[in-house]
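Every protein chain of the complex appears in place save one, which is left out.
Here the chain labels run A, B and C in written order, and each chain numbers its own residues starting at 1.
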Amino acid sequence: MPADEIQFVYSAKEMPKFATEPHLLCGFPGSGYVGKLAIDHIIQELHATHIADVYSSSFPPQVVIRTDGTVDLMKNSIFSWQGGETSLLLLTGDSQPTNPDSEYALAEHILNFASQFGAKHVFTLAAYITGVFVDKPRVFGTATDASLVGSFAQHNVLLMDSGTITGMNGLIIGIAKLRGISGTCLLGETSGYVVDAKASKAVLETLLSMIKVKVDMSNLEKRAKDTEMLIQTIEQQMAGRGMPAPESQQQQPQKPRNTGYIS
Amino acid sequence: MPADEIQFVYSAKEMPKFATEPHLLCGFPGSGYVGKLAIDHIIQELHATHIADVYSSSFPPQVVIRTDGTVDLMKNSIFSWQGGETSLLLLTGDSQPTNPDSEYALAEHILNFASQFGAKHVFTLAAYITGVFVDKPRVFGTATDASLVGSFAQHNVLLMDSGTITGMNGLIIGIAKLRGISGTCLLGETSGYVVDAKASKAVLETLLSMIKVKVDMSNLEKRAKDTEMLIQTIEQQMAGRGMPAPESQQQQPQKPRNTGYIS
Amino acid sequence: MPADEIQFVYSAKEMPKFATEPHLLCGFPGSGYVGKLAIDHIIQELHATHIADVYSSSFPPQVVIRTDGTVDLMKNSIFSWQGGETSLLLLTGDSQPTNPDSEYALAEHILNFASQFGAKHVFTLAAYITGVFVDKPRVFGTATDASLVGSFAQHNVLLMDSGTITGMNGLIIGIAKLRGISGTCLLGETSGYVVDAKASKAVLETLLSMIKVKVDMSNLEKRAKDTEMLIQTIEQQMAGRGMPAPESQQQQPQKPRNTGYIS
Partner (left out) sequence: MPADEIQFVYSAKEMPKFATEPHLLCGFPGSGYVGKLAIDHIIQELHATHIADVYSSSFPPQVVIRTDGTVDLMKNSIFSWQGGETSLLLLTGDSQPTNPDSEYALAEHILNFASQFGAKHVFTLAAYITGVFVDKPRVFGTATDASLVGSFAQHNVLLMDSGTITGMNGLIIGIAKLRGISGTCLLGETSGYVVDAKASKAVLETLLSMIKVKVDMSNLEKRAKDTEMLIQTIEQQMAGRGMPAPESQQQQPQKPRNTGYIS
């Protein structure tokens, strides 16, 4: 792998053949691990097939030590799945690139890869950070086309109408739009303080209803309950120390809070 | 768009044909949005024609969410207009590049583009930051040639004779000079604290008198009045809190203040 | 040497010919100089032969002044040695690259170089930082293959099962794994506060037992004793000033401390 380059290492000689144009679903690591947890969950529950690992000299220069004591370079990984009328490409990873130029480059490479299979729609899953703990995380969204935006209401997705989405979750759909591929970014409301399986479950349910795929949610629900207990513990500790708890959530169902920060 | 590259996406197959050599007028986003507000105003009032969008992996890695809920990659945009004896290329944008190398590269690309149309003169509009609120913002200037500098007095432009101009507003005219294209940078006096439509109006009036184009200023005047009210509010708040107001402006009509900072 | 490039300057026209596939042993400068001290010691004691210097525009832009008043660019250097059944390539250096992309690139170049000689195994020596002074530094390890990990116990190497290894010591074995070359990283326990010849001696003894090479350790032992005296002095000074000494080491022989930091 030369410097500044991105390398795909395929796990099989044969590329998957899809009966229908696949959706590309991206779960990059980011705030609260909202997107990554969701995509890792689908990969596991659907027993998706590993296609390729993606390495880049823009990932942090380090190896990850696995529980068996062996090491691997940081990477992104792409899986495939099909069932009934639906085909999926699923992307998960250890890291996003460490510099802007490489974020653009990785987004291009991933879209090139997905285009080989005729992918016409890409979903990215992100965090909508509010700084407060909430009981029922809302799901926000933005998309490349007015028609996609128009369908948000029927999936209970709150429409964003200002701001920016930074990093791979934004770039992938922004570059997709330039290439005539449609894209949707779904953002799960999260405090930003903890790994948030609850927010992850919320965006995943929305995504699954949009792409009409059913996945057993029990493992993610269990993790979501763990998140809930963690949040309660944090709130009790804060109360115990006389510290103000993060402002409790007021109902503002139709509009993102002005303090919202997206990544 | 490969990494480190700059891509022009044209909105029509046919390039505009100009009857006269066009001026290139640049309104990059920067301090007080002085330049961008001015160029956006001309584009709107003259109903200029969109020619191309310019994308770069050196722009911040993010998408901008529009009011209708759809997203776009960050970009610069170029428009054209002609009327009577005057032809114009107009550049406005969401961002300047995030690294110096790419600022040089973008300046080269924009000048290459303008050279195709025979552009022989480029204007950049910038902010002259003083840290104080003023009633009538002055307009400062610098240029690539002594003859241009010599004509400043008749347009009430105060000549700068030291310092540097950083970023695209400086680079574009500096690189233009190396290519035998003449360039002028006009800088509107501004506090640096607010989006300043008043400074923007001042530089725009100077520019229009130089290129002999007439534009209805009423919309910009309305925004300039908003700026004025904003400034009064800030000054009253400061007075109310017993804080010293930013030093009120003394008349120094022929010479920039030593504290001036340009961007 | 063009910018962004890595240049090998060979000291002889003839490359060494090895009777057996050589091990590549890397001693990059890093925390406590644990790895560099160890490899410099073997090079000196085995009178290894200088093969090449490696220059890179990613090394800090400076020259090092030698004791005779002459200067040299920063560099890495590669030596060779063979004896009995064992062949060695030894790498030591003034610096690691200053940016991540170049760390990937240098790791590739070094592995390319070693591959010419059929090298099938690479060892990197690193520091395992605990923030405490210890009497007998432990040696931790991680590797590219489960079989290598399985042999750690017989060499008293404690297995790491989580975390990351950052920089050249991690990248070299991570990239080696992708190329089908096996790799081991041995980490000597060190406080992180001093140049630690004691930790260096510990990893070196482990390495030598693994590759079955014998080296006179007396010079390194002398340096290790100097380290020990330095540590005692620091502890006495801390005690004298009523400062808490870095927490003395408790026996946790099978597991790295959670506070461990690796470089």
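Brief remarks on what is shown
Definition applied: contacts are C-beta pairs under 8 Å (C-beta built on N, C-alpha and C of every residue); 3 or more make two chains touch, one makes a residue touch a chain.
Nothing here was measured: the structure is a model prediction, and the numbers come from that model.
Note on the chain not shown: across the whole complex it touches B, C.
When the full complex is taken into account, the listed residue touching the unshown chain is B:165, out of B:125, B:165 or B:224. When you scan C:12, C:63 or C:153 for touch with the missing chain, the hit is C:63.
From the options C:18, C:55 or C:193, the residue with contact to the chain not on display is C:55. Residue in contact with the omitted chain (choice from B:105, B:122, B:139 or B:220): B:105. Interface residues of chain C with the unshown chain, by the touch rule above, are 1-4, 9, 55, 57-73, 98. Within the complete assembly, residues 4, 100-105, 108, 141-146, 149, 152, 159-168, 170-171, 173-175, 177-178, 183, 185 of chain B touch the chain that is not shown.
Quick note on the criterion: only the chains that are shown with their structure count from here on.
Applying the stated touch criterion, the connected components after chain A is left out read B | C. In summary, the pair chain A and chain C forms a contact in which the copies contribute largely different residue numbers, shared numbers making up under half of all those used. Overlaying chain A on chain B by C-alpha atoms takes a rotation of 90 degrees, rounded in steps of 5.
Distances from each chain's CA mean to the overall CA mean are smallest for chain A.
Separating the centre of chain B from that of chain C, both taken as means of CA atoms, is a distance of 54 Å. Within chain B, not a single residue touches two or more of the remaining chains.
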